[in-house]
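Just below is one structure, and these are the notes that go with it.
Removed: one protein chain of the complex. Kept in place: all other protein chains.
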Amino acid sequence: MSRLPRRSYKKKRMYNYLFATFCVIVTSLSVAALFTLIITIGIQGWHHLDIDLLQSYASRFPEKAGVKAAVWGTIWLCGICVFTAIPIGVATALYLEEFAKKNKITSAIDINISNLAGVPSIVYGIIGLTVFARMFGLFGTINDPLVEIGNPMTFFYFRLPFGSSLLVGGLTLALVVLPIIIVSSREAVRAVPSSLREASLALGASRWETVQKVVLPKAIPGILTGSILSVSRAIGEAAPILVIGGFLFIRFTPENVFDDFTAMPLQIFNWASRPQEEFHAVAASGIIVLLCVLLVFNSIAVLLRYRFQGKS
Amino acid sequence: MQDSNSTDIVLRAKNFSAWYGEFQALHNITMNVPAKNVTALIGPSGCGKSTFLRWINRMNDMIAIAHCDGVLEIENKSILNKSIDVVALRRRVGMVFQKPNPFPKSIYDNVAFGPNLHYRLTRKQKDEIVEKSLTDAALWDEVKDRLKDSALGLSGGQQQRLCIARALAVSPDLLLMDEPASALDPRATAKIESLISQLKEDYTILIVTHNMQQAARVSQQTAFFYEGELIELSDTEQMFTNPTKEKTEDYISGRFG
Partner (left out) sequence: MTGKEPSTTLCSNTSHQRGGRYLIWKKLIDRFARTVLGCAASVSIFTMVAIVIVLGTETYSFFQLEEVSVSDFFLGTEWSPLLGAQKHFGIWPLICGTLLVTLVASLISIPLGVISAIFLAEYAPPIVRNFFKPMLEILAGVPTVVYGFFALTVITPALQSIWSGIDFYNALSAGLAVGIMCIPIVCSISEDTIRSVPNSLREGAYALGGTKLDTSLKVVFPSALSGIVSACLLSIARAIGETMIVALAAGNLAQLTLNPGAQVQTMTAYMVQIFLGDTDAIGVEYKSSYAVAATLFVMTLSLTLIGAIVTKRYKEVYN
């Protein structure tokens, strides 16, 4: 073996060191991009940031433009999305983890869910438009509904088809985040040790009782964390809202779930796509507001995660 | 010493102690490992045998809280200096682990991995080394027609012999074996044991085993470890028929273990 040409150990050490340095630089590039993004947008939007921004509606004049309608729209959308997606998502996760037998059907559902997670959000927008807003044209058109109950200016109002409304927007966003909630809830449920389940069943509890009294309480922190993160994803989605018909120039806050609406990301998109520089500044301030909201949400989720990890 | 081919000492340990943080795992170990022999380390679990092995090829460098004291030399040069190249050391000291750990590559690439790290070789030279190592590990006949197949397709015993071949490919001065047959079935174990007896003609082997009969079968010299101390070191035949220390006798006759 001593006849064979040896590689240089000095060179090896050098390559080792160089590669480690290279890795640090590359990883830092991503962080640098993030900081550049935050700082440049902050600079652009800083001076326009004041309480008027939150209290005014969209306007043709950039100095007067505000995000009030958009903020309220986002809040309503969030609420509808949360109350739809979380129950369905958690229920699906519980069914798949606790009740369903492991056969071809369940693995097909698994593949289906991961495929749904990869569908672009604009496609969900199109589905929402066709199925919820226009309802295939079965109940008349959007502007001329077949069924109308109540006064559109009050809270108690119902119409078919649903039209370009908050309800449709919320339901569509629920579809977008449903796969994410299912996946994170499944992980939370899976993390509950099976010894607890077995103990409960051995004492004579039925499957549902075990789920209700043993599994669910332990899994709730994880489910909550995943749900909050999904909702913050929903807050930032503009494409589905655009397709459904969130309007770009709304000057009122919604009265009921069937009202016309806009949302923060959409309003920002509108301002950003205008040629005037001043509207770009307004867009930047809108972005700052949006990012602050998201920061609050994500911090709650992270705090919950640490508290949950600390307990176990 | 029975059947010793030389009186050279490959590994010398003198008052060697080792700690994991505050816990002392080894107390003043003094022993010599002679060349072209099989030396067995026996003793109950957790008594420091594997720790000792891992210091010899400096695998414990990866554990931040591990530190040591004393003398540990290979061919009269200390291996504990911060300045020595650990990579060069590990070419000269090979290791086979308890659970076979072949890389998810072909059989050929597994065996050629070590030589590729340390030498610049032509295709022909690599082929020769792979054939010789697999032959030495008593695996060549079984795999010579499927060198390009994945190593993970082999049985447990074959995988372990592959790992031995992989370790032999760089012609180490000392081969460390940490309970190499404990994860294998009896038939595969027997094959490994006869392989070890053959290997001592060309290699020096230090084997850790919790199976006393195995130590009696394959080794020429045995060291008995208990709670981090070297209780007794002697010829295998003598240790198992006429141990000098009481603790050794208790362990061998199964009073504890």
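We call the chains A and B, going by the order they appear; numbering starts again at 1 in every chain.
Keep in mind that, in the parts below, a residue touches a chain if its C-beta (ideal position, glycine included) is under 8 Å from a C-beta of that chain, and two chains touch if they have at least 3 such contacts.
On a predicted model such as this, the values are computed, not experimentally measured, just so you know.
Shown chains touched by the hidden one, complex as a whole: A, B. In the complete complex, the hidden chain is touched by one of B:K36, B:K49, B:R91 or B:K200, namely B:R91.
Listed residues A:H47, A:K64 or A:R207: the one in touch with the omitted chain is A:R207.
Chain A meets the missing chain through residues 12-13, 15-16, 19-20, 22-24, 26-27, 29-31, 33-34, 36-37, 40-41, 44, 87-88, 91-92, 94-102, 109, 111-123, 125-127, 130-131, 134, 137, 141, 175, 178-179, 182, 201-202, 204, 206-209, 211-212, 229, 232-233, 235-239, 242-243, 245, 265, 268-269, 272-273, 280, 283-284, 287, 290-291, 294, 298, 302. Hidden from this view is one chain, which touches chain B at 57, 59, 62, 87-91, 94-95, 97, 99, 101-105, 113-114, 117-118, 150, 152, 163, 166-167, 170.
Convention: only the chains that are shown with their structure count from here on.
Within the complex, the chain A residues that touch chain B are 1, 4-7, 9, 12-13. Residues 85, 87-88, 115, 117-121, 125, 170-171 of chain B are the ones that touch chain A when the two sit in their complex.
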